[in-house]
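I'd like to ask some things about the structure below.
What you see is the complex with one protein chain gone and the rest in place.
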Amino acid sequence: MRKLLKRRSHKAGLSPGSLVHIGELRQAAPRVEVITYDREKVDISHPDLEKECLLPSPEGTVTWVNLEGIGRMELLKRLGDCYGIHPLVLEDIANSEQRPKAEEYDTYLFVVLKMLTPLAAGVSSEQVSLVLGSGWLLTFQEGLDGDPFSPVRERLKNAQGRIRSQGADFLAYSLMDIIVDNYFLVLEQVADSIEVMEEDLMRSPSQRTLAEIYRLKRELLFIHKAIWPLREVINSMIRRESQLVNESTLIYLRDLYDHTIQVIETVETLRDMLSGMLDIYLSSVSNRMNAVIKVLTIIATIFMPLTFIVGLYGMNFKYMPELEWKWGYPAVLLLMVAVTLGMLIFFRRKKWL
Amino acid sequence: MRKLLKRRSHKAGLSPGSLVHIGELRQAAPRVEVITYDREKVDISHPDLEKECLLPSPEGTVTWVNLEGIGRMELLKRLGDCYGIHPLVLEDIANSEQRPKAEEYDTYLFVVLKMLTPLAAGVSSEQVSLVLGSGWLLTFQEGLDGDPFSPVRERLKNAQGRIRSQGADFLAYSLMDIIVDNYFLVLEQVADSIEVMEEDLMRSPSQRTLAEIYRLKRELLFIHKAIWPLREVINSMIRRESQLVNESTLIYLRDLYDHTIQVIETVETLRDMLSGMLDIYLSSVSNRMNAVIKVLTIIATIFMPLTFIVGLYGMNFKYMPELEWKWGYPAVLLLMVAVTLGMLIFFRRKKWL
Amino acid sequence: MRKLLKRRSHKAGLSPGSLVHIGELRQAAPRVEVITYDREKVDISHPDLEKECLLPSPEGTVTWVNLEGIGRMELLKRLGDCYGIHPLVLEDIANSEQRPKAEEYDTYLFVVLKMLTPLAAGVSSEQVSLVLGSGWLLTFQEGLDGDPFSPVRERLKNAQGRIRSQGADFLAYSLMDIIVDNYFLVLEQVADSIEVMEEDLMRSPSQRTLAEIYRLKRELLFIHKAIWPLREVINSMIRRESQLVNESTLIYLRDLYDHTIQVIETVETLRDMLSGMLDIYLSSVSNRMNAVIKVLTIIATIFMPLTFIVGLYGMNFKYMPELEWKWGYPAVLLLMVAVTLGMLIFFRRKKWL
Amino acid sequence: MRKLLKRRSHKAGLSPGSLVHIGELRQAAPRVEVITYDREKVDISHPDLEKECLLPSPEGTVTWVNLEGIGRMELLKRLGDCYGIHPLVLEDIANSEQRPKAEEYDTYLFVVLKMLTPLAAGVSSEQVSLVLGSGWLLTFQEGLDGDPFSPVRERLKNAQGRIRSQGADFLAYSLMDIIVDNYFLVLEQVADSIEVMEEDLMRSPSQRTLAEIYRLKRELLFIHKAIWPLREVINSMIRRESQLVNESTLIYLRDLYDHTIQVIETVETLRDMLSGMLDIYLSSVSNRMNAVIKVLTIIATIFMPLTFIVGLYGMNFKYMPELEWKWGYPAVLLLMVAVTLGMLIFFRRKKWL
Partner (left out) sequence: MRKLLKRRSHKAGLSPGSLVHIGELRQAAPRVEVITYDREKVDISHPDLEKECLLPSPEGTVTWVNLEGIGRMELLKRLGDCYGIHPLVLEDIANSEQRPKAEEYDTYLFVVLKMLTPLAAGVSSEQVSLVLGSGWLLTFQEGLDGDPFSPVRERLKNAQGRIRSQGADFLAYSLMDIIVDNYFLVLEQVADSIEVMEEDLMRSPSQRTLAEIYRLKRELLFIHKAIWPLREVINSMIRRESQLVNESTLIYLRDLYDHTIQVIETVETLRDMLSGMLDIYLSSVSNRMNAVIKVLTIIATIFMPLTFIVGLYGMNFKYMPELEWKWGYPAVLLLMVAVTLGMLIFFRRKKWL
C-alpha cells in the first residue's frame, strides 16, 4: 500500500534551501538529455553534466534540458548554478512531495506538476518540474514509469506541427498538454472500473464491492489532490503576462486551462457516482437483512402455533376426552392445516410472500 | 447505458490543434444550410462547402451558416479557413465533449452550449457551437435528434417578431433562447417522473423505487453539469461589452440570464426533493422491518410460554399429582387463556397492536 | 398537491418578448385602481384601461396604478405602451414564475417580489411586480387571495404616517415592507406547527410525524426559494443610487434589508430544528426496535431452557431413574425456578430490565 | 420552553417607524442612570426623563445615559428627540428581536448586540443597544437578569485603568468587551455540560443522553446566531474610520475582534464535538442491539437442537429400539452435551463469546 506521507523528518531543523531529496529513491542513475533546435535543425546530446556547464544557446534556437532522476543533488546544484536558479527552487525540485505551483522569478518561470500514469493496479504519480527561461527550458522528472515526453521528442525530430517554429514557451506548453492528456487516460481507467463494479452491484453486492468502492474513492481523492492546484497554476500563467510567454502561446494555455477544468469536473462526477453506489450498496445490504428476518418470522409464525398444538395433545393428563375420540387425530391435523393456511393468507396480505 | 467518458485516448500525444473528432459517430452525412437575410428578403441555399468558399455577405445583410454533423474534419477546416477561425476553436467544435464556454477573439465570439432534448427514456444531449462575427453567424450541431432551430427558421422566413430587423447577435440570442427553453421541457419531464414516483413511494415503496430515485438523481446531475457553466457563459457575454453584441441585444441576454438562473434553481429544488424522497424511502424500509420484527416478537412471546406449559404436563414423572386431577386439563387450558390475554394486554399497552 | 413546475412548454420557440401568461388562470376579471395623491388630497378612480391612456400626473403628485389579475395580455400591453415599458419587462410581469429581481431601466425601476400569505393548510404564494417611475408607481398582483395592500391604502386615505408627504419611492417601500411583514406571519405559522409536532415527537412518534416533518421541510424550502433572492433585490436597490430613490427613503430600505436578513435567518433556524427533529425521530424508531428485540430475547432466553427441561423429562426411555423418584417433579420445578431467576439476574446486570 | 419566534403579527401593516415594543414584557419600571465624567470627577444621577431633557454635556466630559427596560415607548421617544435620533433607530432599539448590527448616522453610531448570561438551566439572552455620539453614549438594556455593566461603573468611579482619560468611544468599547467576555462564561458552561455528558456516554448511554445532546446542539445554535453577526459589526466599526472612534481605540477594537473570532471558533469546535458524540451514541446503540441479538442467537442455537433431540425421544412410536436400551438415556444426555460444546466452540470461533 502507498505510504500516506513520505518521510520528511530528517529534514526538520536543516537550514532552508538545503538540498535534500524527499521521496522514494527508486530511480536509477540520472539521465541527462539536451535537445537544441530551431526551424532548420535538431540536435540531441547526452552531456556529462558534472564536466561541462550548459550555457544558454544562441538566439533563435531553443535548448531543452531534460533531467530524469532527481535523487542526485550535485547534478541539480550544478545545473542550478549554470542557469542561475534560486536554491529554494532547487529544493522544491528535489522534493517529490512538492505541491503543483507556478512561480515567476526575474529570468525564469518555475512550474511544478504531477504526472499521473495508469498502471495495472491503480495510478502512478510522478513529479515533473519545468523551469522556463528565455530560449531554454529545463525539465525534471522522477523517471519512475516510462517516458511520457517521447511524442514531443518525435514531433521535434520530425518537425511535425508548429512546435519547431515556436519558442521555448510553446515547448513547455506541449509538455504540459501531454500531462493533462494523461489525466484523461487515468480517468478512463477509473471510469471503466466503476462501470464494471456497477454491474457487480446490481447482481451480487458483497463486502468486496464495498472495499472496491472505497479503493476507488481513495484513488479519486488522490487524483483530485494532484489535479486541483493545476487549475490555479495554469490560470496564474495566463494572467501573469510574463514576458517569457508569447501572446500566441496564451491561446493554447487557455485551451489547456479548459481541459483542466474538464478533468476536475469529471473527477467530481465520478465521485458523485461512487457516493451514489455506496448508498445503493448500503441499502441493498439492509434489504437483504430484511429478507432474512422475514423468512425467520414466517417460519416462526407458522411453526410455533403448530408446535403448541401438538404439545397440547402430548400432555399426560388422565382426563383428556379428545385423546379418546376416534377422529381426534385427524381433527387436529385438519386444525393445523387451517392454522397454516390462515398464516399464509396473513402473509400474503402483508405482501411478505 | 450512456458511457461515463467518451474515449480521448487516441488523442493523447497529438500536436495541439489537430482536428480529431471526439464523441460518437452516429451522425450521417453533414448537411450545410446558408440563410442570408435582411429586412427585405430571405435567401436559403445548401452549397457544397468543398467547392465554394463562403465569404461574408455585403453590409446590412446577415449570413447564417448552419452545419449539422461535426464528424467530417475537412468541412470544418475549410469553413474555418474561409472565416479565419483559429485551429483551437475548430478543435473545440469537433470535440463533442467540450465544456460550455464563451471566448472572444479579435473578429468573432465563440460560444459552446449543450442542448438537451427530452426523450422517451431520459435525456439526449447535443453540443451546439456558435461563432458570431460581424454580420455572420456560424452554428455547428451534432445533428443527433431532430432539428431544434426550426422555429427560428420559420420566424426568419415569415418575418415574425423583430428578428429580421436585427443583426447576427440577435439571431445568436434567439438560438440560445430556444436551447434554454428546451431545458424547461426536460425539467418538466423530470418533475413528472418525480411526481409519479412520489405516489409510488406512498403506496408501495420497493427496491425499484430506489433504483428510480437514483436514476433521476443521476439525470439531474447530468443536466446540472450541462447547465451550470451556461450561467457564466451568458454572464461573460453581457459583461464583456463586445462590439459584436449590440446594446439592444444586451437586454435580451439579461433576460436569458434570468431564465438560466431559474433553470439552475429548479434543478436544485428537484435534487432537494429527491433527497427527501430517498430519506422517506429508507425510513419506510426501516419501518417495515420494525413491523416484521414486531410480529415475530408477538408470536414468540405468546407461544413460547404456552409451549412450555404443555411441555410441563407432557413430562413422564411418576408422581405428578396434577395429572390425576379431574379438572387438571381444563385448569391448564384456562391458565393458558389467561397467559395469552395477559400478553395481549401487555402488547396493547406497548402500542404494538 | 402543488404542481412542481408550471408548464412553460407552450412558450418554447416563440419569439422573445411575446406576451404569454405563465401560471394558473384562477384570477377573475382584472381590476384596475388608480390613486393620485399629494400632501393635500387623495383621489381614487377605477378607469377602463382599454379606453383611456393613463398619463403621468402633474409634478408634486404621486400616481399609483394597481392592476389585480395579470392574465389579460392586452391590458398589460396597453399600460406598457402608456408608460413606455420594455416588452421584456411586460413578459416578466405576465410570467408568474418569474424569479424575484430588481432591474433599472432609463426611466423606471422594475422589481419583482413573491408575496406569501399563510393559509389554513400551507402557504399561498403570489407574484407582485412594481414599476417605479418618477412620480408614478405601477403594481401588478395576481389577485389570488385577499388584498394585502389595504393597510397602505388606508394610511393614504387617512394621511397617517409620513406616506402622503413622500414620493412614489416611499410608496413602493411601504408596499414592500408589507410583503416582508407577511413573511413573519408565515414563519410564525410554521413555527407553531413545529412546536405542536415537537410535543408529538416526544410522546408518540409515528409515521405521520415523519410525513409532517417532510411537509414542513418542503414548505420551508419553498419559502426559502421565495425569500432568498429578495435580499439581493433590496441590496441592489440600496447600492444602485438610482435617482428614482431619495436619500431619505434609503434609510427605510436599509431597515427593510435588515428585516429580510432576519427572515432568512429564521428560515435557516427552523430548517436546522427540523433536521434535529428528524434525527430524533429516526433515533426513537431505532430505540423502539431495540426495545422490541429485547422483549423477544428475554422471552426466548427464559423459555427455551425451560422448554428443553420439560422436554427432557417427556422422553420415553425405559430406564430414566429420575422419573421414578418421588421428589423428581418438585425438584425439576425448583430447577426451573432457579434457571428463571438466574436469567432475570443476568438481564438485570445487562440493564435490560 | 423558549418560544421559537416572538410575535410580530400585531406590527404587520403599521407605518414604518411606529414605536411598538416587540418581545416579552418581563421588565419592571424602566430605570435611567446618567454618569458624567472627565479626568477629574464622576457624577451619577437618576433624572426623571419625562421632565428634563438630557442635553449633551460640555466639552471634555463624557455623558453615559443607561436606560434599563425598553418597554416604555414614551421614554425612548423623548430620549430620541433630545439626542436627535432617527425613528427607525428607536424602532430597532424597542424591538428586542433585532439582529446585531452597526450603522453609522451623521452624528452618531448605532450598535445592537446580544448579551448572553449563563443561567442555572441554559442561557439568558438580552439585547443591548448603544448609540455613540461625540462625547455621549446612550445604552439600552432589557434589564432582565442582573446588571452586567457594574464592573465598568466601578472602574469609572475608582478611576481604574485608562477609562476616565478616554472618550465615549472607549467607554463603548469597554461595555462591548464585557459582553464578549460574557460569551466565554457561557461557552465554559456549555463545555462543562459536554464534559459531564461525555463521561455518561462512555458509561451508560441512554435516551436521555440523546436528548441532552440535542439540547446542547440547540443551545449552541442559539449562541451562534447571537454571536455570528457580531464579527461583522466590530469589523465594520474598525474599517469604517468614523470620526466618532479615535485611532487609539481602534487597536482595542481590533483586539475585541480577535476575541470574537475566538468565540466563534470555540462554538464551532463545540458543535463538532457534539456531532462526534452523536455518532458515538448512535453507534453504541447499534452495538447494544448487536449484543442483544447475539444473546438471542446463542440461546436459540443451543437450545433448539437440544429441544429437538428430547422431542425425538418423546415420540410414542411402538418400535423405537433406542427407548428400550439400558444406556439410551445416558447416551442421549452425552449427545446433548456434545452438541452444546460444539456450539460453544463454534461461537468462540466466531468471536461471539
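We call the chains A, B, C and D, going by the order they appear; numbering starts again at 1 in every chain.
Here, a contact is a pair of C-beta atoms (placed from the backbone, for glycine too) under 8 Å apart; a residue touches a chain by one contact, two chains touch by 3 or more.
These numbers come from a predicted model, not from an experiment.
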| item | value |
| --- | --- |
| Residue touching the undisplayed chain, where the options are D:Val42, D:Cys82 or D:Ile178 | D:Ile178 |
| Residue among D:Ser124, D:Ser206 or D:Gln262 touching the omitted chain | D:Gln262 |
| Residue of A:Val42, A:Leu75, A:Ala159 or A:Leu210 in touch with the missing chain, whole complex considered | A:Leu210 |
| In chain D, positions touching the absent partner | 151, 155, 160-163, 173-174, 177-178, 181-182, 184-185, 187-188, 191, 194-195, 251-252, 254-255, 258, 261-262, 265-266, 269-270, 272-273, 276, 279-280, 283-284, 286-287, 289-290, 293-294, 296-297, 300-301, 304-305, 307-308, 311-312, 314-320, 350-352 |
| Missing-partner contacts on chain A, residue numbers | 1, 4-5, 7-9, 11-18, 86, 88, 91-92, 97-99, 101, 103, 204, 207, 210-211, 214, 217-218, 221, 225, 278, 282, 285-286, 288-289, 291-293, 295-296, 299-300, 303-304, 306-307, 310-311, 313-316, 320, 322-326, 328-329, 332 |
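The rule is simple: only the chains that are shown with their structure count from here on.
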| item | value |
| --- | --- |
| Geometric centre distance via CA averages, chain D-chain A, whole Å | 43 |
| Of all residues in chain B, the ones touching two or more other chains | 286, 289, 293, 296, 300, 304, 307, 311, 314-316, 320 |
| Chain contact topology (line, ring, star, complete or other) | line |
| Pairwise chain contacts, counting only pairs that touch as defined | A-B, B-C, C-D |
